[in-house]
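See structure below.
Left out: one protein chain. Kept in place: all the others.
To keep things simple, chains are lettered A, B, C, D and E as they appear, and every chain counts its residues starting from 1.
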Amino acid sequence: MRPSNRANDQLRPVTLERGFARHAEGSCLVSFGNTKVLCAASVEDRVPGWMRGKGSGWVTAEYAMLPRSTHERMRREVTQGKQSGRTLEIQRLIARSLRAVVDLKAIGEVMITVDCDVIQADGGTRTASITGAWVALYDALKWMEGRSMLKGPALKDKVAAVSCGIYKGKPVLDLDYLEDSAAETDANFVLTGSGGMVEIQGTAEGAPFSEDELASMMGLAKKGIGELLDLQNQAVGA
Amino acid sequence: MRPSNRANDQLRPVTLERGFARHAEGSCLVSFGNTKVLCAASVEDRVPGWMRGKGSGWVTAEYAMLPRSTHERMRREVTQGKQSGRTLEIQRLIARSLRAVVDLKAIGEVMITVDCDVIQADGGTRTASITGAWVALYDALKWMEGRSMLKGPALKDKVAAVSCGIYKGKPVLDLDYLEDSAAETDANFVLTGSGGMVEIQGTAEGAPFSEDELASMMGLAKKGIGELLDLQNQAVGA
Amino acid sequence: MRPSNRANDQLRPVTLERGFARHAEGSCLVSFGNTKVLCAASVEDRVPGWMRGKGSGWVTAEYAMLPRSTHERMRREVTQGKQSGRTLEIQRLIARSLRAVVDLKAIGEVMITVDCDVIQADGGTRTASITGAWVALYDALKWMEGRSMLKGPALKDKVAAVSCGIYKGKPVLDLDYLEDSAAETDANFVLTGSGGMVEIQGTAEGAPFSEDELASMMGLAKKGIGELLDLQNQAVGA
Amino acid sequence: MRPSNRANDQLRPVTLERGFARHAEGSCLVSFGNTKVLCAASVEDRVPGWMRGKGSGWVTAEYAMLPRSTHERMRREVTQGKQSGRTLEIQRLIARSLRAVVDLKAIGEVMITVDCDVIQADGGTRTASITGAWVALYDALKWMEGRSMLKGPALKDKVAAVSCGIYKGKPVLDLDYLEDSAAETDANFVLTGSGGMVEIQGTAEGAPFSEDELASMMGLAKKGIGELLDLQNQAVGA
Amino acid sequence: MRPSNRANDQLRPVTLERGFARHAEGSCLVSFGNTKVLCAASVEDRVPGWMRGKGSGWVTAEYAMLPRSTHERMRREVTQGKQSGRTLEIQRLIARSLRAVVDLKAIGEVMITVDCDVIQADGGTRTASITGAWVALYDALKWMEGRSMLKGPALKDKVAAVSCGIYKGKPVLDLDYLEDSAAETDANFVLTGSGGMVEIQGTAEGAPFSEDELASMMGLAKKGIGELLDLQNQAVGA
Partner (left out) sequence: MRPSNRANDQLRPVTLERGFARHAEGSCLVSFGNTKVLCAASVEDRVPGWMRGKGSGWVTAEYAMLPRSTHERMRREVTQGKQSGRTLEIQRLIARSLRAVVDLKAIGEVMITVDCDVIQADGGTRTASITGAWVALYDALKWMEGRSMLKGPALKDKVAAVSCGIYKGKPVLDLDYLEDSAAETDANFVLTGSGGMVEIQGTAEGAPFSEDELASMMGLAKKGIGELLDLQNQAVGA
């Protein structure tokens, strides 16, 4: 039995609140149960130095947790002078996932940064971030389209993500914090709207996992991501 | 005429949403119009090194803005390796304001940190932070009381803050971003429930200001803070 | 009775030793009693990135204390990798105070930095810094004038500063270290030659302060700053 | 055809030169073709602060590339003040992989750090690091055993790693730099001696990948890691 | 002919103003011509972690230049987050020089830090620092003696330093800035009162130098340091 009484293949209640951040070109407050992440997309008229003059744009992401988004207060990263390895790893994952569905040529020499700030954490913050960031990105691209800033269709597909794990010996979908802390294996899946895999990351926290377990988790992930893609559709009215 | 059509002595709509952050010992989402700050108070069983063994606690504050709380995206401070002078100045002000109403002996060797994270900015983030932080602090002290952690009455008074300015030659209350950018003078007032002054900071942005102008701004501040104190009372049900 | 036996409205002996730093375009060693600050103004042919091409200059300030300017040795800030909040706050205050009396258009695309290095500290280092920095700035602008670098009258007024406090229940002028450590309230005033207020910063260290107390401190500040302005006049031979 | 003329399921020549670093408790210079990594295990009589007093040890890893291990010189990370996200990600991966096969209780309150310094890079530095680090770790544990520092069998299994990718539409084993730069998909597999999975990380660099492609890569990985485990056996004479 | 019209074996006018820094346990404002360094010795009741419990003390030094001690303003090191290689090199040299004449056992578990802050620079700041620091150290040890903090005679000897160079083909003593910038070779000598060498550092800035040139410079150094030692004697009244 899962601590939340969910079925093994059941997502937590997911909401995508579009347009939450008044100033951003696109934004979304995403909730996976008690995990809440504010995703805000900013369009800036510049690209990193190494991309200048190539006629192509860039999509990147930054990730952070508010100090008291967690059960115990975490030290604010700026007071330690740098981002942790975990933070860097997550924001690199979010950015790669988004770039997988954007035609960087079509956006011109523009930089889109999606800030994913965790307001409250209860497991799955990176997968919630990716899922919500896509909505923010969608709106930022709409905003660019409205200003004739696009050189062609820029958004190639949807992208969403979910975690799975082996919890008490069983594969389960969308781990919350209690499950995540106790899972033997934790895996994150990032899939596109057309079902292609963008990222897969599996880690044995305790005993190694088998190919069968990986296959079971992948099955759950496909089901869960299917539901997330539907919610994204509803959110953007597509 | 003010950009928001408010009377010169009129606050923006103010809300204090208590208990917004699930994990914190006390929290409040404060809004002064479009300015929204999440204040979360954390109680930790430790004090800074220089206070150890003195039988007394400490109250501190941290302040940050989400990168896209502002009209243009701001760089995340952690990527620059340190907090800006403005950030440090504001969090020192919030902390001093809170300590002015807490009996540090009564809380024992405990550290209370109030994190003020600006979700959306439209002027007055530091005064909104102080006003909301008091509510978060109130609840954190109640939480301690419920666990018999207090050695006596810890909260000596309420404290709230508001900005005033000389805008187009007239003293006005509670500047929003448009006013703040154009004001000749900007002043922040921090007052206690019993009307004492904890902090006053006035700065001429353009021409120097006169004693009369300072007196007018102080009059507005007392009116505005009176209203904020009432809202705090309602929020905590006192 | 004040520890120094001064009357409540009496400044410490103040000296302004012009031209102390051989290499600087303008400099002044200022003493407020045992507080000694070396102020050195540097004229550089560049402006910060965000000001380039606007035909306007910039005046800024930096502040630091020698490690053994204080009673106990303080750690050198560079060994901690960054400036403290207090340092940043003070140098921002000095810079704003100086900019209040300079016409930035008149100096052209030039940056003037006034370094205020505390050689010995006995309270009031920030107010001594502002008072001495004005003399250094005056000479730097003279130096520019001598090289026909000014596009018009650049110095609009004098500016000086003093601290006041409530010490043992009485308002007193120009606190030294002993008074500063024990004062209930501490306030800094920055006034121009024509009597306008540029900055006012009052902080209750213990109990909150009243409007009457603020008015008394302001009265003392006006008297003290009047005397400082006279000494600046004598120093620059105006 | 692969640039190196290897068959799709063929490893590069792999060597494991045990005991390369004279001072370390265990060490191995591992080569996967032109990729050379020096792995050195250090046993230190301390644990991180958060582990003290728990009777258990810790295994960690650090990773770095010599500035001219690469085709173009890379800036030394220390001159930028911090490790890159890529570096942190890799060293976290190496450390998790090693901890998966060590009984931390059995080593007592001891910290084993395996430094993986890339002497020459030609793709696959992280998988070579894991494979070589295991040999260094093996010898460090032998060293501890020789000093009766172990409280029981500490090494639970072998662990080795290899990369696979989709290169010009075909799944291939053990990518070198030329392949890695051009691959559509890149995946790293970390497996134990008993065939369990410790980590799997797959990333679409271009188009998303399918479940079939993932399965093919996994098949290659199992073959390649089988050969690496044999080489580890030979190296340690087991 | 030297720019200052000095004879080749002539020091600049040297002054040692003892007790310049009111708060320090020992201090000296040293001038070598226009080079002025404030040396302040602080006695603190602690030692670095690695020395604790050994019954022995430590003597160290820190060195910095005021931003406008130089012809052109230098950036303050703290704003770059760290000390330059040159700064670190100089303060390590000063500290080694001082430790060469102190019996660290005799001072007990105490740390003496001599801060050498360059107020004005005109060449030879490191040699002036060493010469002045000895006077500050002398007084700090006297201060300790007066409080019965010494376990025996702590000061074993005097120490002083001077630079020499090959300037326009001739060996000269005590280079000023103009000479230093143009010298083919620059060498610093640190000698004790009894004539032993503590440090010698010679660098060819242009063409390599010969043994004869080194011998000539050493001869000049011995003459110059002899005079400096006399001045130290006078300064401390010994």
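Methods note: a contact is a pair of C-beta atoms (placed from the backbone, for glycine too) under 8 Å apart; a residue touches a chain by one contact, two chains touch by 3 or more.
Computed from a predicted model, the values in this text were never measured in an experiment.
J.: Hey, which of D:M51, D:L66, D:A182 or D:V236 is the one touching the hidden chain?
T.: Final answer for the missing-chain contact: D:L66.
J.: Tell me which residue among D:R52, D:R76 or D:K168 touches the hidden chain in the full complex.
T.: Once the missing chain is taken into account, the touching residue is D:R76.
J.: Who touches the missing chain here, D:M51, D:I119, D:A182 or D:A207?
T.: D:I119
J.: Just name the one of E:T79, E:S181, E:Q201 or E:N233 that touches the chain not displayed here.
T.: Only one listed residue reaches the unshown chain, and that is E:Q201.
J.: For chain E, which residues reach the chain that was dropped from this view?
T.: Residues 81-85, 88-89, 91-92, 96, 100, 187, 191-192, 194, 196-204, 207-211, 214, 218 of chain E touch the chain that is not shown.
J.: For review purposes, identify every residue of chain D that touches the missing chain, sorted by number.
T.: That gives, for chain D, the contact residues 21-24, 27, 34, 38, 40, 42, 44, 62, 64, 66-71, 73, 76-79, 81-83, 113, 115, 117, 119-120.
Here is the rule we go by: only the chains that are shown with their structure count from here on.
J.: Along the graph of touching chains, what's the shortest path length in steps from chain A to chain E?
T.: 3
J.: In steps of 5 degrees, what rotation angle do you get fitting chain B onto chain D on the CA atoms?
T.: About 120 degrees, rounded to the nearest 5.
J.: Kindly work out which chain lies most centrally, taking the average of its C-alpha atoms as its position.
T.: B
J.: If you average the CA atoms of chain C and of chain E, how many Å lie between those two points?
T.: Chain centroid spacing, chain C to chain E, equals 33 Å.
J.: Could you give the separation in Å between the centres of chain A and chain C, each centre being the mean of its C-alpha atoms?
T.: From the centre of chain A to the centre of chain C is 50 Å.
J.: Could you list which residues of chain D touch at least two other chains?
T.: 81
J.: Sort the chain contact graph into one of these: line, ring, star, complete or other.
T.: line
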